[in-house]
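The complex appears here minus one protein chain, its other protein chains still in place.
And now, chain A:
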């Protein structure tokens, strides 16, 4: 059995909880879509998120622990900050911003010197999927620009990106101690630019 600190266990459980929420969300979106490439991609995305939750559950078990039950997830705070996505384009836009944030967070975790090899392996497995998520969502948004207008898509991404900064800053303020080991203690508010 590996010794995980309370903060380590909390963070891995937080990842798991967020992946579960992602799966529940994309499962619902997948149910609503008509046939076509996006239906297949979102269904794939739904399955990926569920798998990621499984990976984290197994990872935590392999390290000798059980995942903590966490009530909230990062996505809940997104919806609070930006309101409910009103249409499919907004769903994809918020996904784009969120997925980039996830990749940034996992990268940050990989850079932490004390990261356990089992955790590193799990993150690297998940990252392969996350890169595809960003790509298919970016392609979907480009396609949607024909219907919604490029300006509206750009404005929506900008709005959600600003909300992402706010939510991430709040998360760091609330849980900063738990994830301080991921960096030098400075608050990272950098946000990926538009797709």
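In the analysis below, a residue touches a chain if its C-beta (ideal position, glycine included) is under 8 Å from a C-beta of that chain, and two chains touch if they have at least 3 such contacts; residues count from 1.
Here is the rule we go by: contacts and distances are computed from a predicted model.
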Name under which UniProt lists the unshown chain, selected from "2',3'-cyclic-nucleotide 2'-phosphodiesterase (5'-nucleotidase family)", "Cytochrome c oxidase subunit 1", "Phosphoribosylformylglycinamidine synthase subunit PurQ" or "Phosphopantetheine-binding protein": "Phosphopantetheine-binding protein"
Contact with the hidden chain (one of A:50, A:70, A:88 or A:127): A:88
Hidden partner chain, residues of chain A it touches: 24-25, 28-29, 31-34, 79, 83-91, 147-148
